[in-house]
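A single protein chain has been removed from this complex, and every other one stays in its place.
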Amino acid sequence: MSFWRSIRVGIISIAYLLIQSGPILALDTKPKRFISINLCTDQLLLDLASKEQILALSHMIGDSNSSPYSERVKGIPLIQGTVEEILTLDPDLVFASNHSNPITINLLRRLGIKVQTIPSVKDLSQIETNIDTVANAIGQTTRANQVKAAIRTLLKKYKRKEKLYRPVAATIWANNISAGKGTLQHSIIAFLGFKNLSEKLNVTGLYSLPLEVLIEKKPNLLLVSHYKNAPSLSNAIFSHPALKKAFGSETILKIPDKIWLCGTPASYKALELIGEGWRERQR
Amino acid sequence: MTLLTIDELSVKIGSSPILNSVTFELQQGKIIGLMGANGSGKSTLLKAIADLIPYSGQIFWRGQPIKKLPSRARAKTIGYLGQSRLPSWSLSVRDFVALGRLPFEDRNKNGGKKILEKSIFECDLADLSDRLVTQLSGGELARARIARVIAGEPTLLLLDEPIAGLDPLHQLEIMHLLQEKVSEGLTVFLILHDLSLAARFTNRLILLKEGCILVEGPTAPVLNSTNLAEAFKINSRYCVTDGIPYVVPTYPIKTLSEPQKG
Partner (left out) sequence: MKKNSYHFRKTLSVLSGLVFLFFLLSLSLGPSDLTIFDFWSLGETKKNDTTWLIFFEIRLPRAILGLAVGMSLGLAGAALQGYLRNPLAEPGIIGVSTSASLFTVIIFYSGLSAGFALLMPFAGILGATSAVLILQSLAGRNASALTVVLAGVAISSFSGALISLALNFSANPFATYEIVFWLLGSVADRGLDQVAIALPFMAVGWALLLWSGNPLDALTLGEEEAASLGYKLSRVRAQLVFGTAVAVGSATSIAGTIGFVGLVVPHLLRPFVGNRPKLLLSASALGGAALVLAADIAVRLLPFKQELKLGVITALIGAPFFLLLIIKHRRSVL
């Protein structure tokens, strides 16, 4: 083979190799794009990802009644969460909750789309675990550490020192639902040093709390979570005369439902609200 | 004396005339019969007098326009029995007859109870007073209905075919009963189809034909063959046996003269 011929082969080979490896190099530098189809994972993504990483979020995050982030979603497409919408957008990874529709998740996986399910939070400590899971998947560990640091400062501020006297707190939602042991809300009030009314009643999880029992047990603090002011029989308890007469304004603390619906960094706001509210009432 | 004066009474249902300028008087203390072919307007006339349907023309009660009489006072003076028989609920005979006292609102008072028992007794229902009306025979039910209407102690009775469908015994029973009440001062204006019973028990008779009065007056002259032919399209004969009058109708009608031979 002549010298010039070898050079030509060499140049063509190198060029060929470069072209073949081009896409691989491109993959390395192109930013990954993510979709979330659950209100709670929406919030995690908003807190941890950068704007270009978010391809779409679920429509619930735009509803100011369910979401504390509704103002931050300007410019982000909001979807219903159907397989069709997701296919069209072609994400690299979809975040869902372990309670999201299993049919949707199965179909997405069969079509080759990666889905990461994040467990719903039953305890404060699980929030940090979830933050780590999401942060690792999207490659934002630095930001995650910042968020976790802020959380820890807040926790230090509100952790109650005396464990002897534990005032009784009760939570109440529409339809007389209350939160017992094994729920996020319970772990928040337990952290703040309260005894949950549900412990007196020996119930766990979300349970139905009759108005009579609530009045009879007279908790020191009643946390009222109003979903929405639109009329519904579920809200009847909030305007029942017996409730108003039994608990004065110093006993009732209103918590917007959207704050602690999900286990996300925003939930710590609830902790703050309750902590501050209780301190004020002690003065 | 004249109890009821009907003046130019007309009734229209939709655009079809049922009664046309009917005029007559009812005298107190008499049994007046109302007869006519089916559809001639008999029931309609009775209903108009009972103020159950709208009409044009005038009705005078003892000389005053009847419209001036409030419905409660009217209910206490004029009793009405319609054609439908079976009551909607199975009341006891006593409770059923007691309904006649409704306009007086004294069903539970002593005065009302006395009148109630009297009516039951007069209609020979004493043994049946605790039976349910649905358990009565036709004749017994007819007596009960009469008892109900006389329990109101009316001055005038309007009866629409009170004896239709009854066997001869019970028919006579009712007619005798009515005759007795009339002798005590009641006035009865009743619709019937039986020519012989009409001949025997009514004092006066009105024959209706196609919504107009064909003839009106004391019974016997009204029941002549010309009138009956005109009203019912039948031949007839008025007979009297042992002082009891009866009418024999024959069919078909050919002419009023002797039938043609051949």
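A few notes on this one:
As written, the chain order gives the labels A and B, with residue 1 at the start of each chain.
Here is the rule we use: contacts are C-beta pairs under 8 Å (C-beta built on N, C-alpha and C of every residue); 3 or more make two chains touch, one makes a residue touch a chain.
Bear in mind that the values here come from a model prediction, so they are computed numbers and not experimental data.
Across A:Gln53, A:Asn101 or A:Asn175, the single residue that touches the chain missing here is A:Asn175.
Touch with the chain omitted from the figure is made, among A:Leu93, A:Leu107 or A:Val213, by A:Val213.
Subunit A meets the missing chain through residues 174-176, 207-208, 210-213, 215-216, 218, 227-228, 230-237, 239-242, 245-246.
Subunit B meets the missing chain through residues 47, 50-52, 71-72, 74-76, 78-82, 84, 87-92, 94-96, 99-100, 102-103, 105, 108, 130, 132, 148, 152.
Definition applied: only the chains that are shown with their structure count from here on.
Centre to centre, using the average C-alpha position, subunit A and subunit B are separated by 89 Å.
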